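Excluded from the complex is one protein chain; the other protein chains are retained at their positions.
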Amino acid sequence: MSSLASCVEVTRRFGTFTAVNRVNLEVGPGEIVGLLGANGAGKTTLIRMLLGLLSTSEGDVTLFGEPPSRQTRRRIGYVPQGLGLYDDLSPAENLEFSEAVFGPGATPLPDELRSYGRELVGSLPLGVQRRIAFAQALSHHPDLLMLDEPTSGVDPLGRARLWETIAEAADGGAGVLVTTHYMEEAHECGRLVVMAAGRVVAEGTAAEIIGGRQVVAVEAASWSAAFNALESAGLQVALAGRGLRVPGADPAEVRRSLGDLPAVVREVPATLEERFFELTEQAAASEAA
Amino acid sequence: MWAMIVKEFRQVRRDRRTLAMMIVLPVLLLVVLGYAASFDVKTITVAASGPQAGSVASILRAPFDVTRTAPDRGPSWARDQLRDGKADVAVVTGGARPHVLIDGSQLFSAKAALAALAEMQQRAPSGPGGTGLHPTVTVLYNPGLKTSNIMIPGLCGVVLVFVGTIITSLGVVRERQTGTLEQLAVMPLKPRDVFLGKIVPYFLVAAVDLAIVLAVGITIFGVPFHGSPATFGLGALLFLFVTLGIGVLISSVSQNQGQAIQLAVMTLLPQVLLSGLIFPLSSIAAGVRWIAYFLPLTYFNQISRGVMLRAEPITALWQPFVFLALLGVIVVTGATLRFRSYLAPAARERRPRKAAVQAQGAGA
Partner (left out) sequence: MTSEWGAENLYVSYGKIVALDGVSLSAPPGQVTAVVGGDGAGKSTLLRCLAGALAPDSGIVRRPDKHRLGYLPASSGIYPDLTVAENLDFRAVGYGMPARLARERAAEYLERAGLTSAAGRLAGQLSGGMRQKLAVIAAMLHHPELVVLDEPTTGVDPVSRSGLWWLIARAAAEGCAIVMATTYLDEAERCSSVLVLDGGTMIASGTAEDIVAAMPGSLRPAVAKPDGDAARRAWRRAGQWRVWDPGGAKAGQGERQGGDPITPDLQDAVTVAALAWGGAA
């Protein structure tokens, strides 16, 4: 598989601080790759290097087989978090501008968006704005799509519709790199890359990354009493509906800390988020070591 | 590149306020300047005292205009007329020679008066029986006819307008932009406290600015300060209150700092041009002059020049003080009302539908 974007042992330092540390990443045609990571994990720096906005300290970044350049930029569709649209222009005018910059041959606005053609982007609801930003990014038929938090703030139905567009692009042969904070969206990606402290700490599908890990779930008659008991025992506790979850502890320990409190203690599969924290904390610990 | 040009045009076309600024403002400026920009003095008001007061009018023709005569009054009355700004020139008759007193703080009237008198001397040289033909002439209150002496008191006002309008308007708009205004509405703060808390620091900044301008003016430029600091201070306080209120009003109708500054500039410019700071009020065409009477700076100029150059007492200055106070009441009321609507929305009455809101005190 010839990759559209690849990072080989890419490292970037700012003074004594290493933002990205020997990262290997590949995005092939038709793939949807999700980049997960806390703030400061190095995601933004990595993206900027892929876009050619930042040079690497070590390692190689290739786009379509060559180093990033203005030519490769033409083949990328990038939707930043702020959407990159002009609020005080209409969608049609935004598209005209984009077309003039990227060159002719752009597809016009899809039908359902055409009805918004005359209004100012700034006055449209967020979900519609995002769809327009997508349509614009896709209009010059990019081979690689880079999307930064593409569905932040959108309701579930709107998110599903946005993901349909992304999936269509991937089906059409484009490669997609998505950064996201929504764990729900992580499941939309064919492959996940988890970054922490500048390194890649896990890669694979969501199921592979969770890898059968389990977590203790507690259902107690009085959840606040249980919460306090577990807290004072020094355990990390998280809310879960009417119950609690205790990652990083074994059932016996939890049972002990609860003492006589009436509660049901079970082991359940971990969520991607819990596994993500585990990995992030491990990375932070080994960084400090 | 063409794409950028088209895009910018489209964006500019939509931004009404900036368009107004760019197109309307220069036109307005031109019209106003055309009518306002004039240093020509049309009339010089004269007060005459002493036994021959009545005949002064026949001797002093246009541009002189004898508006007051007081045959039974003497030199001190004449001086007071000048000091209280009731006349530009005073003629004291009854001595060996008539004594013409000219108000040097009315720079252009003074120069015009001197020129007119010199011309009269030339046309009819001194000879027997000519009253008023060889008077002694004294220029009071700015004998050197220095421009800096009348500009600097005016600049005191400009400094206060700057701080008042521009900085206050930014201060409140900033809250709106960071969403902290909503937070203030929910905290147990009274709208009055928030309003006062917002403007008090600017009072202090403005006071410092004013002190600096005065110090520089007096020490480096030698501008006199003859009158009562208390009167000046009171006038400055009142004036500042008005300009701060205008600043708050501006911020209450602006969505962001850019708009606030635009509006602030639009209120600053007319004040600089029409308040008598540069062009004397009497020279401004009547069709445009009426605007000046709605501008706070007009009144502060009268107060600052009167007090600094002529030691004008507060009693004579009652008119500008009253008008400033009036403007102050209007502006501050307007500002607090708008403020209150942001900060106490639960107290608002809404039309047609019946609203029932219970805010239950849970006990301290």
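Chains: A and B, in written order; residue numbering restarts at 1 for each.
Criterion: a contact is a pair of C-beta atoms (placed from the backbone, for glycine too) under 8 Å apart; a residue touches a chain by one contact, two chains touch by 3 or more.
This structure is a prediction, so every number in the text was calculated from the model and none was measured.
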item: Residue among A:87, A:149, A:219 or A:253 touching the omitted chain; value: A:149
item: Chain not shown: contacting residue from B:58, B:178 or B:333; value: B:178
item: Residues of chain B (touch criterion as defined above) contacting the omitted chain; value: 178-180, 182-183, 185-189, 345-348, 350, 353-362, 364
item: Chain A residues touching the omitted chain (full complex); value: 36-40, 81, 125-127, 149, 152-158, 160-161, 163-164, 167, 181-184, 187-188, 190, 223-224, 227-228, 231, 237-242, 271, 273, 276-277, 280
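Just so it is clear, only the chains that are shown with their structure count from here on.
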item: Centre-of-Cα separation between chain B and chain A, whole angstrom; value: 60
item: Contacting residues of chain B [partner chain A, same complex]; value: 2-3, 6-7, 10-11, 14-15
item: Chain B partner contacts - residues on chain A that touch it in the complex; value: 86, 88-89, 93, 96-97, 100-101, 120
